[in-house]
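Got a structure for you, written out below as structure tokens; questions coming shortly.
Here the complex is missing one protein chain, while the rest keep their positions.
Up next, subunit A:
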Amino acid sequence: MLTHQYHHRCFRVQNLRSDRTVPRLTVTLGRNLQTIGYRTLYTCTANHGPIVQFKLSDIGEGIMEVTVKEWYVKEGDKVSQFDSICEVQSDKASVTITSRYDGVIRKLYYDVDATALVGKPLVDIETEAKLIQEEDVVETPAMAREEHTHQEIKGHKTQATPAVRRLAMENNIKLSEVVGSGKDGRILKEDILNFLSKQTGAILPPAPFQDIRTPPTAPPPSAAPRPTSAAMVSRPGPAGPTGPRPVFTGKDRMEPLKGFHRAMVKTMTAALQIPHFGYCDEVDLSQLVQLRSDLKSTSEGRGVKLSYMPFFIKAASLGLLHFPILNASVDEGCQNITYKASHNVGVAMDTSQGLLVPNVKNVQLLSVFDIAQELNRLQTLGAAGQLGAADLSGGTFTLSNIGSIGGTYAKPVILPPEVAIGALGKIQVLPRFDPSGQVVRAHIMAVSWSADHRIIDGATMCRFSNLWKDYLENPARMVLDLK
């Protein structure tokens, strides 16, 4: 017999309900023959308490009716005293109505936008049995109530509602020994239960229904973070030398794919219909690193942050001038190919919404600085979740700088209606041989291209990549071909 370990099975024992201090109960469970004993401290939900009509109290200034604007609870929710129930509005005054009782909401008397009358019932709350003595209907001012619930024990003021004090009394607990986790150190029911479980080693049931805390209307006052009473993890099995093994109570969560994600599903499914081929290479960016660091301060002087991307984008555009088929589009049946005039280079951005690809329009007309400026603008909008449809559509070629997060080689997926895409890895300092056979530090970045094999062949991709690489490894050559 496991003396200090109890199993609890939550079953609806209606006929045992009324008396809360049930004497020791022995139940035999099937073949197990484990003797289980427990004291019903808290049983499953069922109709077992009086239903109190919580009436709308006086708002002041002689106001007799208000409009219900927002409910914070619904029928079946559990509330504690002082939880917010609803928001009402009257004559430019917004009022938060809070609960007077602990219990379960059983009925809401008004819909949103309905007119509620002062002094008439607002909600029905099912409280626990033998809870609060009849109090007068008009809400007493808060200060009087707080006085009423103080209990002086050995000159030490403790705050607890009458329900909590009863619970403590029934279990022979001194309130002064319980740590209150509520506002101002108020002792809550959960604190009594926690205290008991520690004392007797009893295993307490998880809350019989989800403990839905109604959200406060305003942020909580600046008290220290309150420990929330998490659902207890049930601990079956004997306590071994290493202690009882907790059981994982996590649940799968299912939600429908909506909005942007749904659009991505469609697009990516179509994208993988395109026959992809990949081509990868390494680029030595040592000279570019030097160039960028020289130019950084000038750019910042003009108020623009300069990264490597503007160089990568401009070099790609210069390459596309020689290989326009990479900036093309095919129609659905692959009957016609359209060579796009503008180089609208898309830049994959990791935002809070996911991967978005805004594009820089007409790169063939822009300088590296112009591109940097435009990138800054797009990045700011992206971070704020404010990218517009104009920036997000019309792309003809895409570069994904996944290396800014990490990685070297990748296998990027072409974004229809484009025909090519490049993924750039992170820039790493690696040892390489220079022309004289010495080992030197080199800034190496990997690039992974994917292209539509229906219209683009490997040689084209290779030559384009070599040209792009050449511009970046020898930035001075970009100057020669700048248009």
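Quick notes
Assume a residue touches a chain if its C-beta (ideal position, glycine included) is under 8 Å from a C-beta of that chain, and two chains touch if they have at least 3 such contacts; residues count from 1.
The criterion applied here is as follows: contacts and distances are computed from a predicted model.
When the unshown chain is looked up in UniProt, the name that turns up among "Proteasome assembly chaperone 1", "BPL/LPL catalytic domain-containing protein", "Glutamate decarboxylase like 1" or "Chloride channel protein" is "BPL/LPL catalytic domain-containing protein". Which of A:F260, A:F277, A:Y339 or A:F433 touches the hidden chain is settled by the complete complex: it is A:F260.
One chain of the complex is left out; on subunit A, the residues touching it are 59-61, 69-70, 82, 87, 89-96, 98, 112-113, 141-144, 146-147, 150, 157, 159, 184-185, 217-222, 258-260, 262-264, 266-267, 270, 331-332, 353-354, 356, 381, 385-389, 392-393, 415-417.
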